Every structure is written in C-alpha cells, then in structure tokens.
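All protein chains but one are shown at their positions in the complex.
Note that the chains take the letters A, B and C in the order they are written out, and that residue 1 is the start of every chain.
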Amino acid sequence: MSPEERDFQEKVDAETKIEAKNWMPDGYRKTLIRQISQHAHSEIVGMLPEGNWVTRAPTLKRKLQLMAKIQDEAGHGLYLYSAMETLGADRDEEIQKLHDGKAKYSSIFNYPTLNWADMGAVGWLVDGAAIVNQVVLQRTSYGPYSRAMVRICKEESFHQRQGYQILLDMMREGTQEQKDMVQDAINRLWWPALMMFGPHDDESPNSQQSMVWKIKRKSNDELRQMFIDQTIPQLEFLGCTVPDPDLKWNEERGHYDFGDINWKEFYDVLKGNGPCNRERIATRKKAIDDGAWVREAAVAYAAKQKQRADKAA
Amino acid sequence: MSPEERDFQEKVDAETKIEAKNWMPDGYRKTLIRQISQHAHSEIVGMLPEGNWVTRAPTLKRKLQLMAKIQDEAGHGLYLYSAMETLGADRDEEIQKLHDGKAKYSSIFNYPTLNWADMGAVGWLVDGAAIVNQVVLQRTSYGPYSRAMVRICKEESFHQRQGYQILLDMMREGTQEQKDMVQDAINRLWWPALMMFGPHDDESPNSQQSMVWKIKRKSNDELRQMFIDQTIPQLEFLGCTVPDPDLKWNEERGHYDFGDINWKEFYDVLKGNGPCNRERIATRKKAIDDGAWVREAAVAYAAKQKQRADKAA
Amino acid sequence: MTQQEVLQEYLLRLADSDMILGQRLSELTGKAPAVEEELAVMNVALDLVGQARNWYEYAAELINDGRDADKLVFLRDAHEYRNLLMVEQPNDDYAVTMARQFFFDVWHYFTLKSLVNASDERVATIAAKAVKEATYHLRRSSEWVKRMGDGTEESHRRIQDAFNLLWRFTGELITPDEVDHAMFKAGIGPDPEQIKQDWFGMVREVAAQATLTVGEEDAWMYMGGKRGEHTEHLGHILAVMQFLPRAYPDATTW
Partner (left out) sequence: MTQQEVLQEYLLRLADSDMILGQRLSELTGKAPAVEEELAVMNVALDLVGQARNWYEYAAELINDGRDADKLVFLRDAHEYRNLLMVEQPNDDYAVTMARQFFFDVWHYFTLKSLVNASDERVATIAAKAVKEATYHLRRSSEWVKRMGDGTEESHRRIQDAFNLLWRFTGELITPDEVDHAMFKAGIGPDPEQIKQDWFGMVREVAAQATLTVGEEDAWMYMGGKRGEHTEHLGHILAVMQFLPRAYPDATTW
C-alpha cells in the first residue's frame, strides 16, 4: 500500500468523507463512476415505464402525482450525473455507453408496465427496494454521492408512500377488477424487485472491495432480507399475496424465509434478454440522437452570445 | 380543323368511343389525363379521412364494411391510374405532381372526419355527389375512362347506400348523442359536398370545350342541382336538416332552391388553405417516399429472377 | 347564453387548453433532447395540468350538474372540448414542440396577466398563481426560440419550418368570438384588441431576435377549437387519456 492509499483508507475507516479533490485509488474512482452512472441511467430509463401510463393516469390527482414523480426522477438523474462528473467522468460518454449496451441500469425497468396498479407497485416495491439500498448509501464514503443520496432518499420515500397509497386505495375502495390489477401487478413485479439487490453475496465478486472502501455498506443478501422483512407486513396490510409459496416468517431467524430466485432470468435480463431491454434502449437512444441538433443549437447560440458580449465589452 | 380533328369530332358526336390507339387532339388528351389523374388521386387521398376512423370503428360489422370500402377505393385508384396510362401518362410523374401541390384532388378530403357519423355522411354525401358526376361519366367519350366508370359506379352506389344506412340506423335506434353526431356530420359536410361539383358554370372556363368533346356531359350547376334534388328527400327521411336557411322546394322550377355557396372557402381550400390540405399531402408523400426502398427491392428482385430464368433457358 | 354560461364556457377553454397541452407534453416523457429538458418539459406540463385542475374545479361548481373536475376531463368527447387547436397539434420535432409552446405561452401570459384583475374573485385568484408559472414558461420558450433561430443552420431551418407550419393555428389565439367579447364586457376576460396587440408585439420581437420571419396577420387561419370543432388529433389524444375511467366506469376511486 502506498502512503496515499494508506491515508485514503484511514480516512474511509474513520468515516471521513472523500471529496472530489482528494486523492483516491483508481479502482475506487472507476467503481464509483460505474455505480453512480448506473444509478443515474436507472433514474432516466426508469421514467419510461412510467411514461407509458402518465398519458393514461385515471384522475387529475394521480396524473399530477405521477408527473411530479417523473420530474423528480429527471432531477435525480441530473444530481447523479453531476456527482459522477466530480470524479472526472463525462456525462455524454457514459450515456453513449448506455446506448451501446456497455453500461447497465436497473434491470427492473426492462419489465413492462401493464396496468395502472403498476404505477402503485413500482412506487411501493421498486422505489422501496431502491430506498433500502440508498438509505445505506447515504453513509457511503464518497461525499458528493453521499449528499446526493440524502436528497434523493427523501423524495424516494415520498414516492414510495404515494405508490403504496395507490394500491391501498384500490384495495380498500376499488372494484374487484381494480383489486385484481393490484394483485396482478404484485405478481409480476415481486421477483424482479427482489432481483434488484443483485446476485447472492458469494456470486458478487466486486462486493468485497466495495465494502472495504465503504462504497457499499451492506451485502446484497442482507439488503434483500431487510427489504422483504419490511415489505411483507405492508403486503399483508394490503390484503395481497406474493407469488412465493415458500415465503413464511421464521421465528428462529427473526426474518422471513423465501423461495429461490430465478437466477437464469436475472442473468438473461442482464444480458439484454428482458421483455423491454431493446425498447428501452432504443427509446433513449432515439431521444438523444434526435435531440442532437437541439443541443448543438444551444451551444452555437451561447457561443454567439458570448462573442457579442465580448465585442460589446 | 384538320381532317383528323374532324374525323375525331364526328366520332365523338356519333357517340363512338375514342380508344387509346385512336388519334385525338392534344388538348383532349391533356384534359383527360388531368381529369382522370385527379380522380385517381381523389380515390387514394380519400382513404385518409376514412383511415382516421377505421381503427375506431365501433362494431365488427362496421369495421369490416369500412375496410372493404377502403379496399375498393384503392382498387378504383388502380383502375383509374391504368386508364390514365393508356393516354401515355406516367403514374409516378402524376403522383409526383400531387405531392408537389401541382395536381388536384377532390377538395372534400381536406376536411377532417370528426366523429363516427362522418363515416356515414362521407358515404352518403361524398360518394353520393361523386356518383352524380360519375353516372354521367359512364357515357364519357373516352372508352377506357368510360369503362372504368361503369365498374366504379356500381361499387360507389353500394358505398353510398351503406353510408346512408349508418346514418339511418343511428337516427332510428341511436341514443340522443348518436343522433347529434349525425346532424353534426351533416352540418359540417353539406356545403363542402355541394362544392364538389365545382364553380358555377360561368366561372368554369374549360367546361365548354369538355362538353364539346363529351368528356363532360353536364354542367357543374346542373349536376349540383341533380344532387340536391335527390338528396333532400333522403335527408328528410333521416329526420335531419342541412345548414342552409334558404333551402326550399320551388314548385315552379320543380327543383330545390338553395343558398349561396361560400366561394371564398372553395377557392381557399383549392389553394391549399383547407383544414387538412397539409396533413393529407404530407401523409401521402411520406408513404411514397418511405416506400421507395420497397418498390426498388421489388424491381431489383424481378430483374434478378429474370436474369436467372434467362440463364437457365 | 346567460352570463354564467358564458363564464363556464370561458373556464372550459382555459382548462381544456392547459389540459391538452399538458397531455401532449407528458407524451415526451423519456423522449426529450436532454435530461435538463426532461425536467423542464415535465415541469411545464405539471404546471399546466395543475392550472387546468383549478379552472375545472371552478367550472364544475358553476355547472353544478354532479360532474367534478375529473368527470369533465375524462368523460367529455372531442366535440365537448373547448381547447385551442394549437395545443392539440402533435409534438413532431422539438422545434414544433417549442414553437407551439411559444405561441401558446405568449397568449397564455398576457391572458392570465389580465385575468389577475378580473372582477370575478375566483378567476383572479387562480390567475394570480398561474401567471407566475406562465411567466417562467414564456421566458423558457422564448429563450429556446432564440437559441434555435439564432443557433445552427439546421436549427434555424427547423424552427422556421415550425413557425410556418403552426402559423395557421395562431389566429384562433387572438380572434375573439362572442364569448371573448362577453367576458371582456363583464370585466373578467381581457380586452381582445389588447391581447392581439400584445401577442403580435411579443411574437414579432422574439422572432426578430431569433432571426425568424413570422406569417402574415391576414393569412388563412384554421379555427374551431373554441366551439368544439377540432382537428383529427384530439380524438386520438382523448382515446388514450380517457381509457381507464371509460373502461372501468364502476371505479369510484383510483
């Protein structure tokens, strides 16, 4: 270990935040760039399954809520890209990687949203799973990322409660058809939500180093268990079930036991073979490609304005 | 008059059909090409206002009828382009003129179709007006055009009856909302339908020559009066009205009197300033432009096939 | 029409125009040309639908036939909608999206600015909040028109094409009908003549800065939205927007 490395690790161990101007190991920087950009991409790609229903939201109230949520997500994307840029990464390059299939985003967004209750279930389960991850990330060792997480977590919790409320209202005051939508949404999204925490700890080779660097603070399996433990009581309160016959409370462990995740599906979706992978990337790529002239116009105009100001000065 | 010209006119006067291989005056040829291509373009552009509702037809029966009608119109377009080609005109060139705004089509298709009853009213009024024109054109002096008209007229009459039936069913068995749709459709389409017969005879400079050549067989005003006289009893049977306070039966003339047509609107639409002129042409142009590679593929494949056959022989 | 019916009609015009433009903008979710624009587009859409809700709620109270704001949005067919034709035009490229926004924003800003002083207190209150949002919308769309007009050759061509394409829908913004006149007389609506002057003034000024040409004042104009005669687009917008409440008529809560 070099002196800088030792110094860096001591800071991390002492829970002192690493800042952009501080020395950091290359691996730390790369891991963070990868992780933050994935997170940013997920916010942006995550707008698409919601965009599928924002035009069909069934009341003004729900439409406004969903629009506000989508707006927040665009905001989160921006903070996160900014946090990533403090590490010297370039936003456009990272987005290009996304479009080339070289960068990842949360696999959950490769599943389609098929009924209105999905807007509730995405808020409750997907944002819920994200929060479990993110709450821990508020204490992540990299300062700008940690601070972005604090801000994002607040809004995500709001989204999660709102999502849960959508489901609760439908279960309490809805017709049978609406109740069926809720159960159907949970059936489809439950397993993909559990997959959001990533592979088992022993299949997650980079996790160890990330734990030492305190980029990661809890293991995939720990986080998954936390999520299940907090979610099942909420599920029962809804009066719904999850599609897992093995799910039951284990008094001894003090946790819920649950069935095996279909890891083949997990890796399939990761490789691009999910229901909507092609469509999601194609939509994002088209947006950015079609928008090139718009961004170029803004740059050209700014340059002209500067030139004029310089001349005038 | 040259001997050919005299011979030609004698044939026309004797009601002998002129055929493609016969000598004919340049003006006759040009007038016919213009008229037949306009007629063909109208069949094709006329599919668009119907295409706007074919995806929303409210019953299987009505959907099938509308699809069959659209199919017939594509067929009419084909016959008419073929009849036009017997005169030495090129289909692609004439279509190019349409897309460049140099060729006309029936102005009625520049009005939007705004409710389902429009599918009835278009059939009844628009096809009805077309038939009044076309019945006379069955006796037009140019053989291929005359024969195309015979075939087309049969199908158009069927469409007209079907259109009327849509309105009649809604007026007889429909809800108040449906009855309102019918009246609304008639209100919007009545005057544009009357405009289909073209300007007053004294404003129609080419008509005279066309009458002599028996391309045209009745004047615009005569045809318009025929249409009104046959349509008003049907209107009354529906229990609807037309938006013309001056409309009333004139015992002395033995015809219906009717109010002044808004000729400014007529000429506006003709100049491109109708509600849908831009959209209609843009849609057609896009279809043909986007389809270029498809047509090229077919030509290339046919050439390869021929080459292979030649080699094998 | 009674005075109150005229007001109802006028409120629906404001509400429907906000609503349909908000709907069009929300179609752009995840499809804007930059992440910053995702945020901005949704922000404007959110403001507009929020304003629409305020107008609908007031309209529903006056109409007082048991329909609430949601029912007005989700259970009226196209011929009952009173929005301007401009706002129902498709998003097309971002130049068309922005030209549509700009033409609308200029009208919206001056209209709301005047409505702040409406003799009807409820109208004045809603307008007071809305005009702040509309001020931002107008600043944003004006800026974009200038960026595009005075940006690159391509952006200039595109925004000029968009101006030309949409010009025929501008007449409806500034051509008063009997409802507009009646609302002005009642001390609620703006002076139509003033709106027209302000609209042209602002549009010409921004266009000049953007090196763009605008159409003629006496060009042929496509109108009809304010009396419920729309373009073919609205029916398709409503088919999507209204699907759930129509497909599940027994659902009272969502």
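Rule of thumb we're sticking to: a contact is a pair of C-beta atoms (placed from the backbone, for glycine too) under 8 Å apart; a residue touches a chain by one contact, two chains touch by 3 or more.
This structure is a prediction, so every number in the text was calculated from the model and none was measured.
S.K.: For the full complex, which residue in A:K69, A:R188, A:K214 or A:R284 touches the chain that was left out?
M.R.: Touching the chain that is not displayed is residue A:R188.
S.K.: Can you tell me which of B:K11, B:H39 or B:R284 touches the chain that was removed from the display?
M.R.: B:R284
S.K.: In the full complex, which of B:K17, B:R56, B:R147 or B:R278 touches the chain missing from this view?
M.R.: B:R56
S.K.: In the complete complex, which positions of subunit A touch the hidden chain?
M.R.: Missing-chain contacts on subunit A: residues 52, 56, 112-115, 184, 188, 268, 273, 275-276, 278-279.
S.K.: Contact with the hidden chain only, please: which subunit B residues?
M.R.: Missing-chain contacts on subunit B: residues 44-45, 47-48, 50-51, 54-60, 62-64, 67-68, 70-71, 74-75, 77-78, 81, 116, 166, 169-170, 172-175, 177-178, 283-284, 286-288, 290-302, 304.
S.K.: What is the set of subunit C residues that contact the non-displayed chain in the whole complex?
M.R.: Missing-chain contacts on subunit C: residues 77, 235-236, 238-240, 242-243, 246-247, 249.
One rule holds in what follows: only the chains that are shown with their structure count from here on.
S.K.: Chain contact graph: line, ring, star, complete or other?
M.R.: line
S.K.: Higher C-beta contact count, A-C or B-C?
M.R.: A-C
S.K.: Roughly how far is subunit A from subunit B, centre to centre by C-alpha average, rounded to an integer in Å?
M.R.: Chain centroid spacing, subunit A to subunit B, equals 57 Å.
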